[in-house]
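The complex appears here without one of its protein chains, the remainder shown in place.
Coming up: chain A.
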Amino acid sequence: MIHKPKHSVLMDKIGSRQHSPNLLLTIQFFIAIVVFLSVSYSQASWNDPYSEVNSDKKVLYSNFGTPPKHLDPVVSYSSNEWAFLGQIYEPPLQYHYFKRPYSLQPLTLKSMPEQHYFDEQGNILASDQSAKAAFTEYHFYLRDDVRFQPHPAFVKQGEQFLYHQLSAEQLQSISSINDLPQAVSRKLVAADYVYAIKRMALRQNHSPILDSMNQYIVGLKEFSDDISKRYEEQLKNSDKSVKVSYFDLNAYQIEGVKIHSDSHFSIKIKGLYPQFLYWLTMNFFAPIPWEADKFYKQKGLVEKNITLDTSPVGTGPYYLAENNPNQVMRLKKNPNFHDEFYPDDGLPYDANQLLLADAGKKLPLIDEVVYTLEKESVPLWNKFLQGYYDASGVSSESFDQAVSISSVGDIALTDQMRDKGIQFLNAVQPSIFYLGFNMADPVVGGYSEQQQKLRQAISIAINYEEYISIFLNGRGIAAQGPVPPGIFGFDEGSYNPYVYKEVDGRIQRRSIDEAKSLLAEAGYPGGKLEDGTSLKLYYDTSATGPDSQSRLNWYRKQFAKLGIELVIRATDYNRFQSKVRGAKVQLFSWGWNADYPDPENFMFLLFGDNAAINTNGAGINSANYDQAQFNELFTKMKRMPNSEERLQIVQQMTEIVQKDSPWVWGLHPKSLVLYHSWLQNVWPNSLANNTLKYRNLDSEARADKQQRWNQPVLWPIVLVVVLILLSIVPLMYAYRQRQMVKVGVSVNLKQRGGR
């Protein structure tokens, strides 16, 4: 007698039913899935978007919202591009990480540049006679330990460069610059900085600052005209495009830019222009090795999008190891980075002193940085909460989840954020967003007292404190003049007396009644014209989307407080720009981010010579403000180094424009950055672009929290499996019933037919 095991009997019973083997297989399949999921449960998080797991290395995970278009330092003039370039290239100077007001320090130089002053005849002047200078010459002495990142462009075989004429065979096997087998470094020399200026001068490279620098650097314009023409001829003769036609800039010299030795060069500028030093912190003046320029002009590389515009060659703390602007950008530590150490000074006494924990350590502190393209705010924010991004901004959708505003306007984190150990950084940006009056307009423009009063009345009526509260969640401060906080000339204690007044020791916006009386004095009592109709003003804007409607309605309401009818003229950005350039607007909104921390960089937006109407649309003074006294003071202030006298001039200029009110001063925005507890040394420095080297992080703490925060939830899978199984059974039953009914019907029919 053969005894079957119990489970076999059970199987037989199940198997004896129709369709049961299939059902059994299905059950086994789902059980296998559940077992697999259970096993996986203990493994790494399923939703981890990164494949590499290397706890030995410190890897910072960040994101970018717009793919960088240009990584050629002579072309790039966009903050999203400088976020990368600032880590790769090194101009001669940089901003001190901590010090405020912003302070310059040498980066690749042994010391700050020496300045020599000359008169018209070329005679050297003493420092105390610098005000009379017709020329200023800056001398730069380079450090000895600065080297470029390893790069194939430098590789030599004997006297020849190995990769400067790549064969079709070599090109076939590469998709990025890292695919070439050899790469070597080279020491930074003065000629690299001079070469960068020469590249800037080549008109075909489209450097955005060439025309500005032409005004200052001696001989640059002549040099630019000459080489651009020669290059044009070369292009015509060779029938090649700019991308693949190398022009030997080493053969030509700029009169005011000289190489004295491998470690010493000088730049001579016209007159006095103290702000020139700030330009030397920007990537336009970063060194470019001529070998790289020549290397990247190979047609085969250009066809693969491997150019100096996509594959930078720098001396900075990082090099670009992967450039996929549509997906991921990866920076890795430059093995040749020179000695630079975390600062131990300059931190304000009231700041968190833990920021000095890494003082004296060699930079950079992080090994690798991975930037992922993240266009939408929802996934970005959720990844940050999951711990997959180390820091994040706060979009309007997630603002309430992240931040609470107290009754006095103070920003604090919500409990959910605090529970995760998230911290935040909140700083006023050196920027201004304003509403401009076209001073050339017969109604809102002009310099008479009546016209001033109309603009002052409107300035009072537009309540920017309310705007900041409603539309920016409190992230901004109302501006009192053109100069933002943190910039020389900004006076913390002062306010715009034409819009605000002091009541019981507090500064408050003047009342609408005061605005109305100003309006009446301006000739528009109750916002009416002489014929009794409402004063109608026109506001041009490129904000045409549905999101903008609430803002535009808000503006209408502000003007309606005075009885003025505001007509919105919405148009696309191109037409809007064109109208502003042509002074065909009455009111418009615009903004400006500081290029450098100097009041000149804001006051020049109101300098008469820069008025759009005086420059055929090329000037940046969009309000067309042109006031003789202001212009005179600007010309004087522009040439001066920071001093008490300069401060007084800036304040005098501010008072003039406050009275004339060519802008409703608008607001200075506040940045709000959230970051996880494992990210260290986070300090706001809006003007420096190379601050990544100071960051540090605790990757073990991050891995631990990521694991804890991202355990997969399995019950929904079990539920889905059960539901599927439960639905299969009745379906099969129903199908069989239908078939049996039909069979029954057909049998009956046959039986009837048989009779």
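Keep in mind that, in the parts below, a contact is a pair of C-beta atoms (placed from the backbone, for glycine too) under 8 Å apart; a residue touches a chain by one contact, two chains touch by 3 or more; residues count from 1.
Keep this in mind: contacts and distances are computed from a predicted model.
Missing from the rendering is one chain, named in UniProt as "ABC transporter permease" (options: "Multicomponent Na+:H+ antiporter subunit G", "Fluoride-specific ion channel FluC", "Putative polyphosphate/ATP-dependent NAD kinase" or "ABC transporter permease").
Of the options A:Asn382, A:Ser469, A:Ser494 or A:Gln651, the residue whose C-beta touches the omitted chain is A:Asn382. Remark: the omitted chain is touched by one listed residue; of A:Ala191, A:Val302, A:Ala570 or A:Ile656 this is A:Val302. Contact with the chain that does not appear here is found for just one residue of A:Lys132, A:His206, A:Lys362 or A:Lys584, A:His206. Touching the omitted chain from chain A are residues 45-49, 51, 67, 69-70, 77-78, 203-204, 206, 208-212, 228, 241-243, 302-305, 307, 309-310, 324, 326-327, 372-376, 378-379, 382-383, 385-386, 388, 572, 574, 577-578, 595, 616, 618, 620, 710-713, 716, 731, 734-735, 738-739.
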